[in-house]
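The complex appears here without one of its protein chains, the remainder shown in place.
Letters A and B name the chains as they come in the text, with residue numbers starting at 1 for each one.
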Amino acid sequence: MRSRHSELIILGCITTAIFALMWVFNPNQFLRIGNLQNMAFQLPELGLLSLAMMVTMLTGGINLSIIATANLSGIVTALILTAMINPDAPPPGSGGIIILAICAGLLTAMLIGLLNGILVAVIDVSPILATLGMMILVNGLTIVITKGYVISGLPNAVRFIGNGVVLGIPMGTIIFALCAGIMALILNLTVLGFNIYMVGSNPTASNFAGVNNTAVLIKTYIISGLYAGIAAMIMISRFNSAKAGYGESYLLVTILASVLGGTSAAGGFGKVSGLVMSLIILQIASSGFNLLGVSAFLTIAFWGFIIILVMVVNFISAKVLERKAA
Amino acid sequence: MADLFLSMKSVSKRYTGVQALDRIDFEISKGEIHGLVGENGSGKSTLIKIISGVEQPDEGARIEIEGQAFKHYQSIDSILKGIEVIYQDLSLFPNLTVAENISLSQTIASRSRFISWRRVNDIAERAMARIGIQIPLDEMVNDLSIADQQLVAICRALTSDVKLLILDEPTTALTKKEVEALFTVIKDLQSKEITTLFVSHKLNEVLQIAERVTILRDGKKIGTFPSRDLTDERLTFLMTGEKVEYSPYEIEEPQGVPLLEVRRLSKRGNFKDINFKLFPGEILGITGLLGSGRTELAQALFGMNRAESGDILIQGRKITIRSVQEAMSQGIGYVPENRMVQGLVMQQSVANNIVITILHRLINKLKMIDRNKKKDCINSRIEELSIRTPATDAAVQTLSGGNQQRVVLAKWIGTDPKIFIMDGPTIGIDVAAKSSIHEIIRNLAIQGVGIIVISDEVSEVFHNCNRIMVMHKGRIIAEFNTSRTSEEEIQDYINMAS
Partner (left out) sequence: MKNLLKHHETYVLLVIIIFSAIITVINPRFLTLENFFDVVKSYSFIGILAVGVTFVLISGGIDISFTAVATVAQYVMAVMIIRYGGNIFTAFLLAAAVGISLGLINATLIYFFNIPTIITTIATLNIYYGILIVISGGKWIYALPGWFRAFADIRLFTLCTDEGIKYGLSIITSIWILVVIIAWVILRYTKLGRGIYAMGGSMNAARRAGFNIFRTQMFVYSFTGLMAGLAGLVQALLVQTVAPNSIVGKELDVIAAVVLGGASLAGGVGTLFGTILGVTLIAIMSNGMTLMRVSSFWYNVFIGLIIILSVAFSAYQRRTKAKRAIAVEVE
């Protein structure tokens, strides 16, 4: 139990340190409202994708197909929208079409999740291989459907999802906060959430205790797919387009964000709050570096350093405690 | 007195807060078969680790092997002196072949950086020839039976110039026949002047194979006795330090509709033509050796191993049980054999393990978990079964074996089972905790639960059940009413069958 909290403490320290550093180096820029808003614009997609990754990691699995899922889901929605609505002259009743298109996109994402779930839970394929295959397959489908072209020209109403601001808060952030809240609710307060942790720790024992592992895993991968789909909606809205291969570099980052937030790579432990915290750190760090004029790639390297630092500190503190006990 | 192979004087070992060994004097003569017994936590494994040099004793210990005294005795010394330990998990490599596993120590010891496969096969063949067995050399160890894997481990020990072979709980996963075969091998090694230290908690086996037995209790040595001077009862007494008084469990002849009835239940390669009835308030014992089909039968009733033919009736109604969920909805609870893997989610909290079976009953109108209900439920279970835990959110793995098993019972008692199947309910639990678990089982039966206790300890079922069935090779071969039989009669029956 102790080591789980210690990650949050380390993260808290790092956040404060980074904030202080940024403020010292660039006091005029860093804490301006506009800047904070700007930060919040990039967070949602990565955040939703990380939630999609984390929930599968809690069951002791992984979902390498989230980015591919998001792309296919975004492409389906964008195809329906561009086929049925001319963005310059939206036909009456286009609201219904938009909802239909979004539902179709999300359903696609959930369907891929279902397939992952069946492979993992019913056929008993190791999650990393099942979702790796699914990733390549779905990537292939996105290329086949788009033939490599960009699908652009979405109606204004859709663009609001990623770019709109309500009461000074970007719409994407609101969606992310809502989704993170729902995920926290599922994990902490529902039977499904409880079972996700149990299956993640020891599937044999949970099975012997009457938990329907198959159902739990399938639901988990469907949720994972759905969250990737929601991320897709924000993504296509922000770019005003959909295409194969968007956001592929996010994949490994979502694993980093989850682990940094205290999700155990072996499954069974991890909290939404930790993930949100780690996302905020990653985002602040990259925005800060951005303002300092440092390349985005140094940010990526920096993320790598942070995660190794956290793991090393954890390891050493566990060793020290062990020695104290002895 | 024959020459001493090993002599240890005043060996102590203290871990954080625990005196694992307390001034032990221990001797093994050359060429003898020596038994080492003791309950869990008595210090057996610590002693083995010190003999093999994996752990160093505290100040003041004196270790002599073949008359040679050691100052800082370490694992390299034990290897050079020809001491080989076969651990309970065998330490084999499932992904390598039989030949490679057997010759591994030689491969590592050899100076060459390269491997000669001919030499590997030679070594393996010679080792197998020494105890007169034949296992295909290029078979993967993964594909072998546990008994054959054990033989591979013994062969590996034989490849070096072994003088003392230490077997740590070697018979846990073996059938009676396989145990006999193993004993033949050990006797055969004795004729080749190889000393054996046989560590086990199965007293009858120790008495059968060992010439002398050393008993440990709470880190202290109780004594070393010639095994012909010992009986099961006396050994138990010496081991536990208490005489356990059993009062037999008797009930009135049950009448009416049975809780559970099984008719001609069969599954290929598992069990065949099983018929029995279980009435409320009964504790029905099922005993039999490993591989008799007892666990397979229990899991068939619990929906994990569906039978192919035959009927299961609950309160006179024919039902099918296709999954654990269906079994639970029929009011069946199951305590599995392997507590660490099947029984508990060890890393998770005591609280979570207690409510895992009944969480769906603890939700409010919004389908959310009602935290107060959950807390109440957890606290009342902990109190009811007097589970000793530092906190409800402590990981189960931090509890003692007895308390862990109570958590397993707690999660099933919470479901109000009508039928409670317990597979080895007291495996790996010390005597004091054992009797308190038996007490819990009795109280449940008195409240009208029908209980099936599966155990390979005849004395356990004899002293706690009103009826006992003996299983052998997938069939029920005998049934006894406890009040009209004796422990010996049942034991004889089992021995006769195998």
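Basically, a contact is a pair of C-beta atoms (placed from the backbone, for glycine too) under 8 Å apart; a residue touches a chain by one contact, two chains touch by 3 or more.
None of these values were measured; they are calculated from a predicted model.
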Quiz prompt | Visible contact partners (per top-of-document touch definition) of the missing chain | solution = A, B
Self-check item: Sole contact to the chain not displayed, among A:L64, A:A180 or A:L217
Solution: A:L64
Practice problem: Tell me which residue among A:C13, A:I99 or A:I128 touches the hidden chain in the full complex. | Solution: A:I128
Quiz prompt | Contact footprint on chain B, counting only the chain that is left out | solution = 87, 89, 91-96, 100, 104-105, 107-110, 112-115, 268-272, 291-293, 296, 473-475
Exercise. Provide the residue numbers of chain A that touch the chain removed from this figure.
Key: 64, 119, 123-126, 128-130, 132-141, 143-144, 147-148, 248-249, 252-253, 255-256, 259, 265-266, 294-295, 297-305, 307-308, 311-312, 315-316
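In the analysis below, only the chains that are shown with their structure count from here on.
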Quiz item: So how far apart, in whole Å, are chain A and chain B when each is placed at the average of its C-alpha atoms?
Solution: 45
Quiz item: chain B touches which residues of chain A in the complex?
Solution: 1, 185, 188-191, 194-195, 197-198, 201-202, 204-212, 268-269, 325-326
Self-check item: Touching residues (chain side chain B, partner chain A) in the complex
Solution: 15-16, 304, 323-325, 327-328, 334, 336, 341-348, 352, 356-357, 359-360, 363, 367-369, 393-395, 411
